[in-house]
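Note that this complex is displayed minus one protein chain, with the remaining chains in position.
Up next, subunit A:
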Amino acid sequence: MTKISLGKGINMGLRAAMESDPKVVIMGEDIGKLGGVFRVTEGLQKDFGEDRVIDTPLAESGIIGTAVGLALRGYRPVCEIQFDGFVFPAYDQIINQVAKMHYRSMGKIRMPVVIRIPFGGGIGAVEHHSESPETLFAHVAGLKVVACGDPVDAYWMIQQAIASDDPVVFFEPKRRYHEKAELDESVPPAYPLHQAKVVREGTDVTLFCYGPMVKTCVQAAEAAVEDGRSLEVVDLRTISPLDLRTIFASVKKTRRAVVVHEAPFTLGPGSEIAARVTEECFYHLEAPVLRVAGYDTPYPPSRMEEEYLPDLDRVLDGVDRVMGY
């Protein structure tokens, strides 16, 4: 057992993937000597060399576009996008090329490309450094979209994403990079990549969350005990495809659901979950599925981000509302 941070979990996962498969290369801005702006790739270039840990020119479309070519050549590129808001120069390559290559070739070409994106707010950053663009990828056929919420998942999920023959957009909760947990590498991963996990069992309301909101929701569930409420917390882990089986099972048990994400409210992952739960669990529901989310504005200046972001109180307010029906 080792106590590791979430960032270290990804670092160790990348290392393990590179050790087991010589075709894994990682590429991005400042990922070499510096180890990335969040130090997630620290030490990897020293051990695997500049051919496998590639400091790229400062051009995101170039990172993803050349990753497509490397994948065509048989490599498994793991691309780091420095911050969420910087992914958009690469959006064309991701949407039109990475996502569609398998489809348009009728299955002849695979794109085992992982695109790592630190996402979300709460770190007091300047504009474009705190966004949650996961829906913009989850809506695209051909991509798979996941988000890790704790160090152990970080370690395993990055390896599972690299092993995936489908392209994976891998969201990392940047404000949780320093959260710590015990990791036992000898214990195999408890979940496949596209399965949600119940992180806390409860009976009254299910909180669906992922990435940075997992910790927030667990804290909310702990606080709710004082009010005599038993909240179940489900870490979705996978946003596309959603693990509907786990979602439906939890809702059928608790009969009430609140979806929590930093991403803006309208047409966020919560919208799809609400729709699917309504379709499949209609007669089990005691209340409509509610959402606690970022507002439909651009991400605000950091002095206001605590009010913008869902926090423990807003989650509990959502619980109050869903219990009010």
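Some points to look at:
Keep this in mind: contacts are C-beta pairs under 8 Å (C-beta built on N, C-alpha and C of every residue); 3 or more make two chains touch, one makes a residue touch a chain; residues count from 1.
As a convention for this text, contacts and distances are computed from a predicted model.
Taken from the listed names "Formate hydrogenlyase subunit 4", "Pyruvate dehydrogenase E1 component alpha subunit", "Peptidoglycan-associated lipoprotein" or "Aldehyde oxidase", the protein name that UniProt assigns to the chain not shown is "Pyruvate dehydrogenase E1 component alpha subunit". Considering the whole complex, the residue from A:38, A:75 or A:299 that touches the absent chain is A:75. In the complete complex, the residue from A:66, A:206 or A:250 that touches the missing chain is A:66.
Among A:41, A:56, A:159 or A:206, the one in contact with the hidden chain is A:56. Within the entire complex, the positions of subunit A that touch the omitted partner chain are 25, 51-52, 56-57, 59, 61-62, 64-75, 77, 89, 92-93, 96-97, 100-110, 141-142, 144, 164-166, 194, 240-242, 244-245.
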